[in-house]
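For this view, one protein chain was removed and the others were kept in their places.
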Amino acid sequence: MSEEPIDVRLERVRKTFGAVVAVDDVSIDIPRGSIFSLLGPSGCGKTTTLRLIAGFEQPDRGEVTIRANKVTAVPPYRRDFSMVFQSYALFPHLSVAENVAFGLRMRRVPRHERATAVREALDLVQLGAHADRYPRQLSGGQQQRVALARAIIVKPAVLLLDEPLGALDKMLREEMQVELRSLQQRLGITAVFVTHDQEEALTLSDQVAVMRNGAIEQMGPPREIYERPRNEFVAGFLGASNFLDGTVLARDHAGAIVETAAGRIPASAEAAVGSKVRIAVRPERVRVGPAGSEGLPARIRDIVYRGPITHLYMDSAAGSLLSYQQNAGAQAWQVGDEVRCAWDAQSGVAVVAERT
Amino acid sequence: MKGAWAWMLAIPPLAIALLFFVGPLLHLFWVSLHTSSQSELYGAALTLQNYGAVLTDSFYLGIIRRTLGVAALILAISLLIGYPVAYFVALQPPRRRMIVLLLLLFPLMVSNVVRAYGWVAILGRRGVLNSGLRSFGLIDAPLDLLYSTEAVVIGLMTILLPYMVISIANTLSSLDPRYEEAAQALGAGPVRTFVHVTLPLSTPGVASGMLLVFLLSLSAYVTITLLGGPRSKLLVSMVYDSVTAFQWPRAAALAFILLALALVVTALILAVLRPRRVQGMGR
Partner (left out) sequence: MLGPALRGVCATIAFALIIVPIAIVVVTAFSPLDYFEFPPRSLSLRWFVEFFRLENMRSAFALSLELAVLAATLSSVLGTMGALFLVRQRGFMAGVLQSLFLAPLVFPTIILGVALLLLYKTIGMPVFAGLVVAHCVIGLPYAFRTVLASAQALDPALEEAGQSLGAGPLRTLFVITLPLVWQGVVSGWLFAFIVSFGELNAALFLTGPGLTTLPIEIFSYLQFQGGQLVIAAASALQVGLIIVMVAAIERIVGIGRIIRAR
């Protein structure tokens, strides 16, 4: 855990719109220099939370603190932050250079200094040649980089990003993810961004908060929330997952043995012997072997080729199972084959089931 | 804009609207409830006589009947001519359609008095029509076309026609063409597609066109006076006459009866056409 000071703190923040609770008692600490992402489906409150940090919304309860200053009652134009908007919001009547200079102009930075800073910022995002162009003459990716330059030039305490890569196509998006991360690390800016794309959250963040219905379901580093989801929602949101219901039969040094309708499976549950559990296993952790080998018996229902991996859809007595097989030139399975599915104990995580 | 700042923007226009629009109208209504006076603007006592006298007087009732009749006629004709024209306009390619709409917009900006003058020049005893008919030997003496209810209808209808056309054309041209395609895919020919799909979907435009034409025809004093003359007075002329006779309470009552008529017919049109149910279903 880093010893960095906390740049952004939300304390028990709550925001309602009429009868709808958009943000329900949320508390977050974001250390300096880290990238924090708010991840969740539409309407989960992630954008509202971001806007509460910015000051575009006022909380009904709770405190917002930026760099040890309580800013809950401070309007946005007096808070120490800057923002990259989903639509980029580049001023159409100003040139690229004028757009980037805007924040410095507001801070009354003298013209000479402004020009130098703008040049540097544009070089940082590789748009130096386009300084005198207008936003409408740029491509989506270029506009996005101008928006970024405009936001970082003011050296904010925190950089907020609202689905910044949402409008880009897949390849450009992946490129920009890498660029964004390297830029942030180079400059050491604290960043908070909102996304509904779990891959993006996992790629870019130091910490992820998965949100649903205004509350944080789980918060932690990417690896932790992916491999040790707390409940079925988080498990399902971050990627595909197998779910198996059973009862804890025994415990040993590796973990637990859980009895399911199809047989015994290993898991890393902490529940007591005899309790009912739901075990989540990631498809890439499911090893598929021929009949006779160790594991849960299943029959292959469907095989879908997906380029680098192949999806194996199987049926077992405990429900459907999905496995990702790397296409490294190995086993060639057929629909209808009887197989066995196995995984390590720590790959099976007990999750809280959804109330249905 | 949000917050206290925003209200600073709202207050000046709101103040003007309240002080010089809503306020005076409320004051006018208040005056309509008073008796007349010779020395003051209006008397001290409260009364409903002003309304009562008008609504029980056969002369005024006749005027009201004539006013409604004229308005209805204008509505009918402008709808009959206006809809096909609007259809024509809506079918034009975008560039040409814009120019045509501009051509329709331009006359609306010319003052009504000039447009009415044009009809005086056409229908007058020495006007275009009479001169033309005489030079072709079709008539010997000039026809008395002006100063009649018919002249008012013709003149006012052409003055207000662009409102109807623009209103309907805008709605028609913003209709998703896929509705008509869906109808045809289900077996409806051009006529049935029009009757069952296009026409109902164009009701918002028809409704707003009708409302605009109706309301403006009620209040077109200048046109009515120039083309109708002293014998074809309508309700709005009565308002004017009362004012020039300094009969303020009477004038006020007539004004609000006019407004009441407007409201009733508006409600009627909206109730019959029910434009709400298809609003927002364009593209």
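The letters A and B name the chains in turn, as written, and every chain counts its residues from 1.
Keep this in mind: a residue touches a chain if its C-beta (ideal position, glycine included) is under 8 Å from a C-beta of that chain, and two chains touch if they have at least 3 such contacts.
Nothing here was measured: the structure is a model prediction, and the numbers come from that model.
Colleague: Of B:Pro162, B:Pro204 or B:Pro275, which one is in contact with the hidden chain?
Modeller: B:Pro162
Colleague: Looking beyond the chains shown, say which of B:Ala71, B:Leu145 or B:Leu218 touches the absent one.
Modeller: Missing-chain contact among the listed residues: B:Leu218.
Colleague: Would you write out the residues of chain B that touch the absent chain, in ascending order?
Modeller: Interface with the chain not displayed, on the chain B side: 1-3, 5-7, 9-10, 12-14, 16-17, 20-25, 27-28, 31, 41, 81-82, 84-85, 87-89, 91, 98-99, 101-107, 109-122, 126-128, 131-132, 155, 158, 161-162, 165-166, 170, 190-191, 194, 211-212, 215-216, 218-219, 221-222, 225-226, 236, 239-240, 243, 248, 251-252, 255, 258-259, 262.
Colleague: Of the residues in chain A, which ones touch the absent chain?
Modeller: On the chain A side, contact with the omitted chain comes from 54-56, 75-78, 81-83, 85-87, 89-93, 102-103, 106-107, 150-151, 154, 160.
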